[in-house]
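Have a look at the structure below before the remarks.
Removed from the display is one protein chain of the complex; every other protein chain stays in position.
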Amino acid sequence: MSENPNPSEMPNPSEMRAVGVSHPRVEVVGKLTGDALYTGDLVLAGMLWAKVKKSPHARAKILSIDTSKAERLPGVHAVLTGHELDYRLGLYIVDKDILAKDDVRHFGEAVAAVAADSLEVAERAVELIDVTYAVLPPVLDPMQAIKPDAPLVHPDLGSYSYVEAAFSPQPGSNIANVTRMRKGDIEAGFSEAEWIIEREYTNPSVQHVPLETHVAIVQWKAGDEVTIWTSAQSPFTVRSLFCSAMRLPLNQVRVIVPHVGGGFGGKAGIHLEPLLACLSRKAGGRPVKLQATREEEFSLLPCRSALTYRIKTGVRSDGKITAQQMTMYWDAGAYADYAVNVTRASGYSAAGPYAIPNAWVDAYTIYTNKPYGTAYRGFGHVEFFWGLERHMELVAQVIGMDPLEFRMKNLLRPGATTLTGEKITEHSGDPRKCLQAAAEAIDYGRLTPEEQERQERTGRKIGKGLATLHKAPAMPSFTATAAVAKMNSDGSVVLNIALTEIGQGCATAVGQIAAETLRFPVGKVKVAIETDTDKEPYDWQTVASKGLILTGNATVLACQDLLAQAYEVAAQVLRANRDDLDHDAEKIFVKHNPESSVSFAALSVGYAYPNGNGIGGPLVGVGRYVAQGLSNLDKETGQGLPALDWTYGAHGVIVEVDPDTGEFDVLKIASVFDVGKVINPAIMRGQCIGGMIQGLGTALCEGYIYDQEGHLLNPSFTDNKIPTAKDLPEVIESVAVETAQLDGPFGARGVGEHPMISVAPALGNAIHQATGAELMHMPMRFEDVWRALLDKAPIDNWITDSPYGSCRSDLPSGPHPLEVAAGPELQPREAPVATAPV
Amino acid sequence: MTDIFKYRSPVLRAELLGILADHGEDARVLAGGTDLLVDVRNGFARPKVVVDLKRVEGFSDVSWSQAEGLIIRPAVTINDILQHAKVRDSYPLLVACAQDLASHQIRNRATVVGNVVNASPCADMAPALLCLGARAVISSRAGHRVVPFKDFFTGVKQTVLRPGEILEEIIVPPETATARGSYRKLKRIKGHDLGIVGVAAMKKDGLLRLGISSCAPTPLLVEGLSEADPVEVAVTAAQLAIHPISDLRCSREYREHMVGVFVRRVLQEVA
Partner (left out) sequence: MRISVTVNGHSYERDIEEHWTLLRFLREGVGLTGTKEGCAAGECGACTVFLNGKTVNSCLVLAAEADGGAVDTIEGEARDGNLSAIQAAFSRNHAVQCGYCTGGMILSVRDLLSKNPKPSIDEIKAGIEGNFCRCTGYQQIIEAVLDVSGQLTPATKGELKYV
């Protein structure tokens, strides 16, 4: 018998059987056997195949498009060009056509499309479309694009509609958005500082590389009824953006998402669906399918914005940061998409988990003629934490303080305020515990005897680096979701949620939350996997690491509602007071007379008395949850309460570097996250390791490379590498801290994005500690380490001009000057001496 | 971008050579497919006829004799070489080059012959064949000719092969059986990757040869060295022989530096 008399009360932690256990994934069998269907596996009657004509130029005027030969090809059902389509797209700034009309703005942009009976016919038809371009010199370097005389990627920016509450585009420039944060008095802060250190850090665009490329099938039937099957993270956003762009009522559009082969943010919004819908309509309502090739995934579909991050820090010699001025130049590519929001979300998070009394942030989203940036795991945080955590390391070294001690001195503690003025409490999470645990996991500050021996034997230097991180979900302040729990006639339960299973394990975790709330075995709760906007209740998007809290809470409420309905009927049946009832996995019973009971099965779809009278009805629990107490950010000062929760974390990296060649090996990564409550340890570990390895990829081998004309030189795996199994560090460790999130389900908060954040600077810091090589750019290839070791000019390698190219022509080539104002005479420094952390 | 082509898979050698003679540049030979089918998909190759040579009798053979040496026929895969007892026993350099070529799945299909006929500057098997003094037996309907591998490569992805010709045999002479050898290539990741710089070294009977990939339009052979030479002599010779470019993978300077590093490493392994 349970000790909890009230069905709405949550179980004691010591009694939990579903939550905190590594249950197998609910959808794993289909994935293991090949039965699980992804969008590309679907074949519909009458389905046509689509192919896209793409621009080979980064910037051009389209002078003419001749589709006549394509249209005459037998088997072609529809050919489309931009001018036929009077629709505009854009999540936050409506700046994009479905197909380029007069202007091509990036390499790989779609200029025409075909739907045909077969892939071969569609490909042939695309070849037969003749496009005449007037090629224009592209603007590729964001630091050039931001200048007043730069050619404009969007000359008509002033006429675009946009979300005014959140964004500030600057018409007549290439600036799609400016976000500003103003906290305290920056001048006073700098005047208090004994040292002022200013550096700049950069990273290129990278691709999400889901194994399953973008794919969709769309059918636009008579009566303007549209069905969309798509590999997407956010079916309701697909529907709403689609309807907004195509000017249709929501009820006429249905979005179905089967299994998804990875998203990582690249599938967060809307991509192929509008084009396919228009092809379908023109083809008389036949369903039209397009699966992006891998090369199209790299250039037609969006990527992650590149970033140049300049940080100026004022610090006292006791290690306290007094002021920090942060300027972010986001290279968003040709369209604003999510990039303006990445800018905004990064803006309020830009200082990291540190207490900085006086802070300014100026963040710019800059248009350039390149494939554009969309949401990507971390939503800007992987990019800016590279700079921030390298900077913290360098500041510590300049003032002669151990980097761990320096971080500890400045990390947020209960009572401190964030950049937006939010007060941190002891329930927010424990960044210090995370950093401490990461440091211990790698024996930071010393080499073990084995490491000493290894270093002596091999001649390679071993270094250890740390980096912290934090992130709150980047989402509207009123984000909401709902869950529906339906009881089957055998007493089992089906849970409907629109939080989409994309591999992150949310279906299993939410199922465990449901089972725990119901006090049912996990196997008695089915979480429906395929999402259908006609059937699932609304969820905003599967992004931002907010699913566990919002959908988890909604699920708890739905299950409590389900139980309450069951109890109400049971009270009648058992002729008992509600407060005298309790339940187990099978039945509701009278606490003081347990033999008086009624099974859930008997109640599930309506209870029938022996004489045939029926009462009650199908038990359907509904839970809805909206983020509570959040507020908009003031557009001038950035003050407000945007954060649903903060997940803090830290990485420790041990690296071994060949001082002669720059080659390096990651010996160990240990990552620690304060997740409040671990719902499924194995799934959390899987997210951590997956994120760490994706972080390693972005740190050492990923990045878009363009030539001076803006052609993407590495649009495939040949030259856009991602980690393989051989690239795993020798040891990889995941650690959880559980500082309960008071308003999270069982105390949980999300961790989906976080494992990737700050891996790169931890590695950069470790390399620095091993050899003194200062790396300011990502990725850190062996050659980059070699160059840094020899103080040779770095190669940005984003825009090559054989042999060297720099995307920042206003900075001198060569090692960046260390600007230090005031402070004692700089002495040459060895690797920092470890001191005990504060 | 895939053109429609006809597929032929002759079982008779004469038929294979006849098809190639008749179709000239319209025909492409299919061995492992790991280069050709990628090129076809990307539109770099647009054959009208694809001629699969794998069913031709004897084309999958690897044979060895004291008299002739090791003979590798056109359909012999990289994994075939890696698993062949005589190769493992007597040709460590071939094993070293083969084992880091792409991935296991690719090695099950890619052929030794195909790797050198494709003639990428990065071709992993080329340094071994150059060091081992291998010869190419080139056949057509008109007859055959023999070309030493050091004369086989003429430019980036270019060889002495003419339309209608196939590389029918790679002969590794018996003199270099049991030569000691090793190959190391610099990659961007630890996983499968083409070589940024590749260095093979072979030592036998006082002779030292180096084979270098990814540092010139063709794979290079560095001769005239002896086992007794100090390492730095070999390093200098290698650095004089190469003329690398800077490209999106690597700069010329780093390639020059790493050739020296790899020569030293490989020579240490072949001590």
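The first chain written gets the first letter, and so on, giving A and B; residue counts start at 1 in each chain.
Here is the rule we go by: a residue touches a chain if its C-beta (ideal position, glycine included) is under 8 Å from a C-beta of that chain, and two chains touch if they have at least 3 such contacts.
Note that the structure is a prediction, hence the values are computed from the model and not measured.
Among the displayed chains, contact with the absent chain in the complete complex occurs for A, B. Contact with the undisplayed chain is limited, among B:Lys54, B:Arg252 or B:Arg265, to B:Lys54.
Annotation: of A:Gly261, A:Gly373, A:Gly465 or A:Pro537, A:Gly261 touches the absent chain (contact as defined above). Of the candidate positions A:Ala437, A:Met487 or A:Ala514, contact with the hidden chain is made by A:Ala437. In the full complex, subunit A touches the omitted chain through residues 22, 24-25, 27-38, 40-41, 120, 208-213, 259-262, 264, 291, 293-294, 433, 437, 502-505, 672, 678, 681-686, 688-694, 716-718, 722-726, 728, 732-738.
For subunit B, the list of residues touching the undisplayed chain reads 2-7, 9, 30, 32-34, 37-38, 40-41, 50, 52, 54, 79, 102-106, 108-109, 191-192.
What we mean here is this: only the chains that are shown with their structure count from here on.
With centres defined as mean CA coordinates, subunit B is found 43 Å away from subunit A.
The residues of subunit B lying in touch with subunit A in their complex are 1-2, 4, 186, 188-194, 245-254, 257-258, 261. Subunit A contributes residues 120, 123, 127, 660-661, 700-701, 705, 713-714, 718-719, 721, 723-727, 781-783, 786-787, 792, 795, 797, 800, 802-804 to its touches with subunit B in the complex.
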